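The other protein chains are all here in position, but one chain of the complex has been omitted.
Think of it as A and B in the order they're written, each chain with its own count starting at 1.
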Amino acid sequence: MTGDVTTRASHLEHHFHDAEQQRGAAKLGMWIFLATEILFFGGLFLAYGAMRFFYPGTFRAAHAFLSVPMGGLNTAVLITSSLTMALAVRAAQLSNTRHLVRLLLVTLLLAGVFLVVKYIEYSHKFHLGLLPGRFFTARGIAGMPHVFFGVYFVMTGLHGVHVIAGMIIITWILLRARQGRYHAAYYTPVENVGLYWHLVDLIWIFLFPLLYLVK
Amino acid sequence: MSTRTDALAPPHLEAPAPTEGESYLAAKGVMSWAFSRDHKRIGIMYLVAILFFFMVGGILALLIRMELLTPTGDLFSSDTYNKMFTLHGAIMIFLFIIPSIPAALGNFFLPLMLGAKDVAFPRMNLASFHIYVAGALVLLYSIVAGTMDTGWTFYTPYSTQTKAAVVSATFGVFILGFSSVFTGINFIVTVHRMRAPGMTWNRMPLFVWATYATAVIQVLATPVLAITLLLLIVERTLGIGIFDPAMGGDPVLYQHFFWFYSHPAVYIMILPAFGIISELITIHSRKHIFGYKAIALSSVAIAIISFLVWGHHMFVSGQSELAAMIFSFLTFAVAVPTAIKVFSWVATLYKGSIAFNTPMLYGLGFIFLFTIGGLTGIFLGTLSVDVHLHDTYFVVAHFHYVMMGGTVIAFIGGLHHWWPKMTGRMFSERWGKIAFVLVFIGFNLTFFSQFILGTRGMPRRYHEYLPRFTLWHVLSSIGSQILGIGLFIILFYLLYSLFRGARAPVNPWGGVSLEWHTATPPITHNFAEQPVVTHGPYDFDEIQREEAP
Partner (left out) sequence: MSANASTTADPQQPHVASVASYLKIYAALLVLTYVTVQVSLLDLGDPAIYVAMAVAIVKATLVALYFMHLRHDTGFNRFVFVGSLLFLVIFFALTMVDLGSRGSVQEMQDNFVLQQDRAATEAATKPPVAAPVAKPAH
């Protein structure tokens, strides 16, 4: 049989020969999942591109109503959370549970800040009637602004959903880290959650200029 | 009953100890199945589910064909008819054919063929099945909620404005997509990371190559369907204005989104079928496959090229002529790797020792039926011809020839081929042949008539028609009855075999790939000892030479 039962580590699943195979498999699986997320959001970027192509004037006029400082702040917040996440993975690699837990906590808090800023932005828009599609009631923007704001809310909204999902899995990892489950020999879940979180950051790196900056 | 004995089993693989470890079927109770992480049990659960939905979709088809016996709409109102063909399409595509071979046979046999104990992520595999059930329930709920009448393609602007239950139906399909993606991720990682020692890529069975290429498509294409459906739901509820022209959108943009998934999706349907045919042809003619590398690589080539041709569904929708010309040109390209496979199978048969048993009959039937289906696809891919044939019965006949004459025939063949291994029982070879003849004749009568209807101008999705089309519709409907009877006979004798069938030997067909060298039915952990591979999966000649005195 593959490996004496008594010497197999508790985290090693029965259908894998060794930890290296399990780790490699988990990581590859995560990268393929990230590929699906890229294709998923990619469709949204194409919808953005198509609508921008059809209504360049509207996009130019409407994007001025997005707050660049807030968007820029959120960009910095997410990039910082990516840093703390990467450092958290590093802490796990070095079996440093204390730092791992703290860094995960900071990442979580930064994600929370992102959502708060987002909430402020959204409330501001609701207040002005800059709503998606048929709910758009604001005046003074030429063209088809309801299309722009529809695209804006769907893209940032779906991204926001992914941030929330990320916060949930980071919390889960955090709780398990506090139990001392992750160390140099086994930190795959931390690494994979990290990969997911970096992807969320990556998507925002493209969302920010396209929605907030480009006229 | 022509079976081959274990006497031809290769001498350099250890004979398995069949009583070591329990059969995977041993553990009893609903919970042991519903929460099983065993890929074989998950495969069987999928098998039962998809066969059930095949029956539901098939009954809808029989009802449709019954309506079409006469030129006037006697049985159903036009509204009801619209809902029926929409349901038939949605159930057949999303609940039956997309999961069919990968989730049922792929799940069962991929790890066995690779010499692994399970797929890479057994829990994700179980999740995939549970998600499939959840998605199916949501989709079926939409029937109760008012059904959809948009056609399975949900084209805008009708789908954004009709009162039908579009949101629940598309949400159901959205959920089903995750099931497909999880299966795809699992299979890719399993093939990359869990092959037995000695199993190089060039020693993998062609069914594995086919399933791998399919998994790549599942992973890349399905997310685009997900975003398409999500945007459709958002368009319907929020009125964004990306797909609905009344709100500023472009309905052709929806079609680009939809077909970017749905064209590769048809290769999700056919590639695993190609994989099965490779197995059937080679084992049942007892001859090493001709062009192993060509067939293996053509699967990957088809997977890639399949992403380049989606616009051929949109030739008359309002797409630009330039785009239409580009897509038509690229569509011809996908025929090349496909034809390579057909030539290789025929070359394999040449000078083979062909056993005309039930699995082989389905294999041969596939080559005939798929060739017709595939060639008519090229007719439709020719831009100038498609202008006349689009939205006629010619298209309906084409896709039924490839999906049913192709995938379903291959699926049934594979089901028979691996039935002994999965269940430990042999089915009645005599009834197998009878049913095959009924299915083959019934299928051709049903759908060849539709090619003729199409070229004479009969439009699709109509429940009434001009009297001059009556003869061919009647023939088609008669054919559907014969086909239905044949399929029900298969269901009966397969079920019967579970209770009264002869016990199957370990290797009834004399196969050389790893799944034939473990217990029948397999033990829970698949192999008593980790197999080590020293030769390819079709090395019959080598074995026979070794057996010579």
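Note that a residue touches a chain if its C-beta (ideal position, glycine included) is under 8 Å from a C-beta of that chain, and two chains touch if they have at least 3 such contacts.
Note that this is a predicted model, so its numbers are computed, not measured.
Peer 1: Of the chains that are displayed, which are in contact with the missing one across the whole complex?
Peer 2: A, B
Peer 1: For the chain left off this view, which of B:Leu220, B:Leu364 or B:Ala504 is in contact with it?
Peer 2: B:Leu220
Peer 1: Go through chain B and note every residue touching the omitted chain.
Peer 2: Listed in rising order, the touching residues are 192, 220, 224, 250, 252-253, 256, 260, 307-308, 310-311, 319-323, 326-327.
Peer 1: Which residue numbers on chain A touch the omitted chain?
Peer 2: On the side of chain A, residues 20, 24, 27-28, 31-32, 34-36, 38-39, 42-43, 45-46, 49-50, 53-54, 68, 72, 75-76, 79-80, 82-83, 85-87, 90-91, 93-94, 96, 99, 191, 194-195, 198, 201-202, 205-206, 209-210, 213-215 touch the unshown chain.
Note that only the chains that are shown with their structure count from here on.
Peer 1: Using the touch rule from the top, collect the residues of chain A that touch chain B in their complex.
Peer 2: It is residues 1-2, 13-16, 21, 24-25, 28-29, 32-33, 35-37, 39-44, 46-47, 50-51, 54-55, 132-135, 144, 146-147, 150-151, 153-154, 158 of chain A that touch chain B.
Peer 1: With touch defined as at the start, can you tell me which chain B residues reach chain A in the complex?
Peer 2: Listed in rising order, the residues are 116-122, 124, 181, 184-186, 188-189, 192-194, 219-224, 226-228, 230-231, 234-235, 238-242, 247-250, 253, 257, 525, 529-530.
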